[in-house]
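The complex is shown incomplete by one protein chain, all other protein chains being positioned as in the whole.
Chain naming follows the written order as A, B and C, and within any one chain the residues start at number 1.
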């Protein structure tokens, strides 16, 4: 499915700074970046980097002088998703997990799964099928956590959200990941451009590794699962922050768009009568 | 320098389980494993894996039946360290850090550097040289945190330790790492066999990336810095746990040894009159 | 109902210290202390104090020299409880609460009700009757929190327990109180001697102020509600610690007994078919 996505970011840079941005559409076997443009104003040294896992693309900009910085990114992307029957989406035994998957079982800054074992087992431990476990924990988050802009900040973690029960997409994703890992299901953070997200913004959700696939889940239920263009995946927002700022920089409002270039877009959400999982990569 | 190291671990396994062990001496350009033996009793399927960063070796053991499991690891290792003058050990600008180093700037489960910025800057921000910053924060931890066996547990993090001021080697390392990252110095967790550690045990300390080298620091000051045989490095103990247990398993006491095979061993500790940093890799 | 209760405590006192003990049976209109004895060995200055609310009795012992201290308390107590129909046990509007009750609505050290509003409302907010709310939150704690000796310490609070879901009687009580207060139901901590508690120990549970009465609830369900001899009530364990130690003191095991002096004791627990609340004071 083809999408055109864009983001505009502006920064008031007050001192020499370095900016790391995770805004490029990811290139994967199933996601082709057909065309792409990036402008940085004023002209500054920038470089594209590939993260350690050989997966994420990110951009580093060195800013030597105070300035008013404008970044415009735009891309046309073609990606494919697949739908997998839920009965194929069961736990992969830990003894068969690839070494590259294991880190997604461990607790991370915002996903303290080690503190949620009992809660996760009490709530979801006796559900047999792994897909069903993740569906139910996603539904539980959706029912219990209120989506409330401004209710959390960059330090908020799954341990907070499980009790305080308010947050934004980032918090919903962190809690989903933490509960999965507490149930010994590898899970990772997913950032992307989201078609039909209202108001438009970068979006975060998560992937659980079940049946040998990274299946996408979104406890906010705010956007169709098949309308995402992936930017990055990582252990949590610490790995995949849209912007990491080193220096004295004031962020201005950002603008994000996502447009579907197909004639027809059938929004896809999970539904209990047709239990399937959707994978991007 | 040559060392003979060993570890014996015993587990009462009560259900089918998977065990992931990080006890092998690491193979690096500067650390050669001359000979190595591993025995697992009873005979069980085990495999050696390499972690995603292509660096750590670890072992996965699948245990299908309840049993009393004994693991014996022994190795003869030859490693080299280098000493670098402190004036060469300054901050690497973020704009010049390799993509593989950047993750060590970000907060992790046990090293919530994002919560320590002000404290770190208030205490150490005006020290010019990066080596000196890390030396002083290490000394500060050493003076203020009491080494107290049993005072902490597997959930204790740098955010706890900075206030509660008691812990074990793991906690000292986590706090050192968190303070470094809060000061924009990449830092990682280091586990190893430690010569002259009393009582003998696995040891944890940390490395800070300064002057383009991973320099080792140990806020416990319990063992010579040149007596370590590296097992693993990672963001924190979540990445490099000696043992990760999935299943119903009771740990029995472990036994660890480290012996120096050289005629002469000059214990090396940092000293203000000869400001140098020691690197392993 | 008559009970004979006793406690023996021993301390190895290593420096001059002050000990504050909350072990006396409370004197109230409904709880008469028929006889009472206290011995402190070696002979030391001790005094009985009444807490600020004019309610709790406690004892302060000044220990000028290192010594091995033995305290023996024994009492015969006659107390009365009343049973109140649940339909009479509804919320008292805040506008009608006595000033002496209001503090039990506010968060305290171990009962951070301010962090549990959403969770409490999501789970119990739509239950109409206040008694029923407290019964259901008590049952929820009982089902979800595992009673596990040694799983918590003196710093553990309701905010921890709601997620970590393991603890002892103190933790069960703190969580019950915090949930009540989050639902705008005044609640307080209750310590006492408990008949038929196995193994014998001091016990903690809580009282909720509904229908104008302090109704007792015990999420551990370990002892009959009508077998308690009250020692103290307060906002949480910070107010009513069995022992507060100022100085260098090692605690030795304590011994507690409670015996019913009646011919017949009908253990009383709440049961859904006969919804009644039990009050002590």
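Just so it is clear, contacts are C-beta pairs under 8 Å (C-beta built on N, C-alpha and C of every residue); 3 or more make two chains touch, one makes a residue touch a chain.
Values in this document were obtained by computation on a predicted structure and should not be read as measured data.
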Contact set of the excluded chain (shown chains only): B, C
Residue in contact with the excluded chain [from C:49, C:83, C:148 or C:261]: C:49
Hidden partner chain, touching residue among C:2, C:27, C:70 or C:109: C:109
Per the touch definition above, residue among B:119, B:222, B:245 or B:260 touching the missing chain: B:119
Selected from C:1, C:20, C:38 or C:254 as touching the chain missing from the view: C:20
Hidden partner chain, touching residue among C:84, C:222 or C:238: C:238
Contact footprint on chain B, counting only the chain that is left out: 115-116, 118-119, 122, 143-144, 146, 159, 162-166
Footprint left on chain C by the chain that the document does not show: 18, 20, 45, 49-53, 60, 62, 93-95, 99-100, 102-103, 106-109, 112, 114-115, 154-155, 184, 238-239, 241, 244, 246
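Note that only the chains that are shown with their structure count from here on.
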Chain whose Cα centroid lies at the greatest distance from that of chain A: C
Centre distance in Å when chain A and chain B are each reduced to the mean of their C-alpha atoms: 30
Numbers and ranges of chain C residues touching at least 2 other chains: none
